[in-house]
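Let's turn to chain A:
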Amino acid sequence: MIGIEAVTKKFGDSEILKKIDLDIQKGEIFTLIGPSGSGKTTLIRLINLLDTPTTGKIIFDGTETSAQEKARLSVRRRMGMVFQKPAVLNTTVAENVAFGLKFRGVEKSQIEKRVQAALGLVGLNDFSLRRAITLSGGEMQRVSLARAMVTEPDVLLLDEPTANLDPVSSEIIEDLILHINRELHTTVILSTHDMLQGQRLADRIGVIMDGRIVQVGTTNDIFYHPAGKDIARFVGIETILNGIVTTNDGGHATIDSGNAIFEAITTIPPGQRVMMYIRPEEVTIAIRDGDLPKTSVRNQLTGTIIKMVPFGPFVRITIDFGSPLTALVTRRSADELGLAVGTAVIAGVKATAIHVLPDTR
Partner candidate 1 sequence: MKRFSELSLVILLIILLVGGVFIAGCTSSVPAPQQVVTTQITTVPPATTAVPAATPVVFTGPRQKLLIATTTSLYDTGLLNYLETKYEAQNNVDLLITSQGTGKAIELAKRGDADVLLVHSPTQEMAFLEGGNGLNRRSFASNYFVIVGPASDPAGIKGMTPEDAFKTIITKGKAGDTKVMFVSRGDGSGTHTAEQNIWKGAGYTYAKDVQKSGNWYIEAGKGMGETLQMASEKGAYTLTDEGTYLAYQSKLNLNPIVTQGASLLNIYSVMAVTTSKQPVEKITMANDFINFLLSPQTQQDIADYGKEKYGKSLFTPMSVSVPTAPAGNVGDYSTPATAVKLLKVYHAGSLASSFAKLEKSFEKAHPDMDVQLYSGGSAAIIDKVNKQNMFADVLASADTVLIPKNLYTKNATFDVDFAKNSMVLVYTNTSKGAATINADNWYTVLSTKNISYAISDPTTDPAGYRSLMTIALSERKYGDGSIFSTLVAPYSKITKVTDGAKSTIDATNPSPDGKKLVITKTGPDIIPLLKAGTVDYAFEYSSVAIQSGLPYVTLPPEIDLSDPTMTARYANVQVIRPSGSATVTEVGTPIIYGVTIPTSTRNAAGGADFINLLIGKDGQAVLNADGQTPIVPAMASGTDIPAEILPNVKMI
Partner candidate 2 sequence: MSEIIEGFLQAVNMIVTLNPDLLQIAALSLYISLCATLIAAVITIPLGGLIHFREFRGKQALITLIETLYSVPTVIVGLLVYFLISKSGPLGFLGLLYSPEGMILGQAVLIFPIILGLVISALSGISLNIRDTIVSLGATEFQGIFEIIREARFAILSGVILGFGRAISEVGVAMMIGGNIRGETRVLTTAIALGTGMGEFSLAMALGIILLAISMMVVFLMKFIARRYQP
């Protein structure tokens, strides 16, 4: 649906986007995730044709977008955008929502009908005559959404839409996004710095860091097989260990991290230095109680709990086995096992759960 080819964007002397190549498929929800300042907003603005790239081209539905304002306008009118800070104009909600239709010259009776439908879509039917600037943040963002959708765009762009909202409003917005994509078949491009939101909503994720797309893939690809250390850190892999491959038997390798020997699945030959990525959800904890149990989990590490941090219904436990290893355990389990700082435990990691990448340092 949208092709971004060799796009760079410079503002003055600083280069914000440093060569972006990306393809957005029709009908998918594509999420751009990355830290603040990585260029997400800039890229989305370029896609919405609010700015022009310094070099490169943007292709919309097969046609290259031109520099001519008239052509750009007609392409822009096939998209809708929701900004991070909901900007509503000093007039009624209904009028706000109607803007896009007004600009396109839709006749009045049609406008009224469609505005009501859009407000219904976002659940703000009774808000038509309210002054838009008096609404709460969440309500305003829903108005923005209605406003963007009322024109039945082919593509909906959202730039960190829930960044400033409370969890309840955020959830409402997320549900609406999903609904819009599933029921109305609108292609959605969404940017966020919340990787969990990305995980929840996306068909595909593009990771953008420091102005470059560093990885594109499904949720699984990104979260379980991040292409680099920074991506891994960003998507929440907290345990990163380095080591050397000592043996490799048809893909089943042993890796010496200095403090322990790990078994993992990788094609990297022996002698190579590697990085091992372990998600906290993949780490199990058992109380050391005599002999090690017989289990299929290949890696059993002996250590002590050095940190416990509550995380909603979970607990994040850091274990020191010589190096730090982070595990995510339910609170219930933690309580039942009587886990506390100083408890001697055995951390278990399946060989298949260790993501190995060459150490390119």
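In this text, a contact is a pair of C-beta atoms (placed from the backbone, for glycine too) under 8 Å apart; a residue touches a chain by one contact, two chains touch by 3 or more; residues count from 1.
Selection rule: all candidates are chains of the complex that A comes from, given by their letters.
Keep in mind that what you see is a predicted model, and the values were worked out from it rather than measured.
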Checklist line | Touching candidate - 1 or 2 - for chain A as found in this complex | finding: 2
Note to self: Please output the residues of chain A touching candidate 2 within their complex, sorted ascending.
What the structure shows: 45, 48, 50, 69, 73, 76-77, 79-81, 83, 85, 87, 89-92, 95, 99-100, 103-104, 144, 147-148, 151
